[in-house]
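Note that one protein chain is taken out, while the other chains of the complex remain in position.
Labels run A, B and C following the written order; every chain starts at residue 1.
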Amino acid sequence: MSHEKNVCICRCEEVTEGEILRAIEEGARTVKGIKIRTQATMGLCQGRTCRRLIVNILSKHVDINDISKLEIGIRVPVRTIKIKNFIYDEGKGYE
Amino acid sequence: MGEEIIKKSQVVVIGAGPAGLCAAIEARKAGATVLVLDENDRPGGQLFKQIHKFFGSGKHWAGLRGFRIGENLLKEAGQLGVKILLNAEVYGIFDDMTVGYIRNGVEKAIKGERIIIATGGIENALPFPGGTLPGVMGAGGVQTMVNIHRVLPGKKILMVGSGNVGVIVSYQLMQAGAEVVGIVEAAGRVRAYEVHLNKIKRAGVPIYTSHVVKEAIGKDEVEGAIIARVDDNLNIIEGSEKHLDVDCLCIAVGLNPQIELPYIAGCKFSYIPERGGYIPVFDENMETSVKGIYVAGDVAGIEEASIAMEEGRLAGIACAGSLGLYDKETEEKLKKEVKKILRAMRTKHDSRIIHSLTGIPSNDRFEKGPVAVIECKEEIPCNPCESACVFGAIKVGEPITNPPVLFEEKCTGCGRCIPKCPGMAIFLIHKNYTDKTSLIKFPYEYLPVPEKGGLVSCVNRNGEIISRGRIIDIKASKKDDGTKIIAMEIPKEYFNDVRGIQIRGDGI
Amino acid sequence: MRVNYHPILGKDERKKLVKIVVDGREMMAVKGEPIAAALLANGIRKLRKTRKKGEYRGVFCGIGRCTDCAMIVDEIPNIRTCITPVKEGMQIITQEGLGKWERK
Partner (left out) sequence: MSRKTDIVVIGGGVIGASITYYLSKRGKKVILVEKKDFAFGSSGACDQMIFLQTKNPGIHLELAIESKKMYKNLEKELNHPIEFQTIGGMVLIETEDQMRVMKEFVKRQKETGLNVEILDIKDGTKIQEGLSPDLVGTTYSPDDAHVNSLELIKGYIKKAVTFGAEVLVNTEVIGIRTKNGKVKGVETTKGTIGCEVLVNAAGSWAPVIGEMIGLDLPIRPRRGQIILTEEVPPYIKHDIISANYITAKYSLDRSFDNDVLGKLGVGLAISQNHRGNIFIGATREFAGYNTETTREGIRRILKHAGKLIPGIVNFNIIRTFAGLRPYTPDGLPIIGYVDEVEGFFIAAGHEGDGICLSPVTGKIVSELIIDGKTFIDAKLLNLNRFRHLT
């Protein structure tokens, strides 16, 4: 329902609706397919903001009812974590 | 790097919002060891930025402000010995029911026999040209910034979206002193409950239905916005553009469940647009397709916080039952009671059935003396007005989504019900206050508070100034928690048209 | 613009202030409030410039999800300023693209 093709869909990677539609023309049928062609959802927030918009755009081309078919690519960790957080040892503190 | 011993808890609740806290309380009541993890530095989730009074049933703290409900839930959880870990960011749920989280810069894990995911919802982003300019913010973020951090995101704000969030946040922005330049709604009519909308209309905020934001304009930040009318299939009608002088756009176009944790835990989903999109599939015990993992609150479908609390209670009870802490029929009894409340809250024959205004007194009653006027005609799961009236003059009954009925002969005009209505939809009108003037008592939650005896501009339901008025009395009792009752003398001809005093502009 | 008096929340009782430095400019913030709130109160909304198109970004979600409010804080880039509390003497720099390493 956005009215122009160069409207921003993925804020972190600056991917526009036009680029996403072009990826779909090139054969992308899943969120991962769009990610591979446009880098959408690969940014710092990992798709938390744009994933739903991408699914909305996809819904005009693909049946989006079955989430498992969309390869929406949510992975651990769902919050950014520092490497340092893993290096704490009960006994010795931070290595 | 020896093997690490992972702590255990019978029930691990992720998210200390309304749903999570209620789930923890119910599970703990049954005797389970319960640990609640929340990533914020204060529990209560969205409750703590909800400064408005909540709908809901009288028994369940209805009529209390969101953060008061949060404080009560915390007190109860504390008394029961529920352990709450704040600043604990859950980053993953792993195969063996292990929850990984980060706290004070250290990664830890806890194994739960049962896991209740209550991570709530997240704002829908809305793509439009200029939508990434600084000054375009989500309504939840605006609410946090204003009600918790007490900083205004801008002075002249355009609200995009007229759902309950959009309308309530507009009201809260005005309470904090910002000017809401208008509300834009793509649909043909406003989506929020009418009682919330009426608060905005009588404050004179223009409502642009069948309108969308065409573009936010500004060099490096928001300096204005262009809105435009749309036809039925949301296409912009050329030439209908209108420039608005705003410095902030607040996006309130709905929420969607935060499905990240249920997704990586392997839960199955179904797609229900009315509930916000993808929802984990769950059974009548709120258990998902993964054994031992439950969901409650907005993560299980976007609804009101009062419904989230009941879903939390249901999940907590069912969870405890599955751990064998309740015998079967106690568990069934408790669950049946919660399900009854949930059904009552959700009974909406047709969500848009507008009953005839059953709260309006007849003309003869107006003549006889002061009487309450209840302008609430929608099916809202809410009945604090019923319990507020000691004379039994207000009846909601079962289910609590029935609009209130006024028994005008029983109403003594005491006005106790006015501050109790979460929708601020109850007024007291004394038509024959004097031979030429009437008296209206109305709820008031803005600053500055007018002086007693002072002259003010009176507004009608659409915020238009229709007469002058004199402030007779201002009541501000502690138990009304910030809602003042203003008594104002007005010309008798407008006895049933005036609904408040001018908020915006130079009136006062 | 701070809300010092609120009809429901009452007067803002938070007294303790801290000094922070934003792109070399000193300003005051309320102890413990998020960096983004302190900047907004001081009239600053442009927090970073994007890498590809060099567009300014500011606070969008306000609750730590969208990362649009990322700035370089005490020499570390990509800090979400809407959920990171201010501390005395904090060095905050508008982040350009990936930001750059400030050698200690």
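The working rule: a residue touches a chain if its C-beta (ideal position, glycine included) is under 8 Å from a C-beta of that chain, and two chains touch if they have at least 3 such contacts.
Bear in mind the structure is a predicted one, so any value in this text is a computation, not a measurement.
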Checklist outcome for this item: In the full complex, the chain left out is in contact with A, B, C
Item to check | Residue, one of B:T98, B:N164, B:T358 or B:T412, that touches the chain absent here | outcome: B:T98
Checklist outcome for this item: Contact residues on subunit C toward the hidden chain run 51, 76-78, 98-101
Checklist outcome for this item: Contacts from subunit A to the absent chain lie at residues 27-30, 32-33, 36-37, 39, 42-44, 46, 71, 75-77, 80-84, 86-87, 95
Checklist entry - If the missing chain were put back, which residues of subunit B would it touch? => result 1, 3, 92, 94-95, 98, 100, 107, 109
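Assume only the chains that are shown with their structure count from here on.
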Checklist outcome for this item: Higher number of C-beta pairs in contact (A-C or A-B) found for A-B
Item to check | Distance between chain centroids, defined by C-alpha means - subunit A, subunit C (Å) | outcome: 26
Checklist outcome for this item: Expected list for subunit C, residues touching two or more other chains, is 55, 57, 60-61, 65-66, 68
Checklist entry - What positions in subunit A touch 2 or more of the other chains? => result 11, 48-49
Item to check | Touch list for subunit C against partner subunit A, complex | outcome: 50-53, 55, 57, 60-61, 65-68, 70, 78
Item to check | Contacting residues of subunit A [partner subunit C, same complex] | outcome: 11-14, 43-45, 48-49
Checklist outcome for this item: Residue set of subunit A touching subunit B in the complex reads 1-4, 6-9, 11, 17, 48-50, 52-53, 55, 64-65, 67-68, 72, 74-79, 81-82, 84-86, 88-89
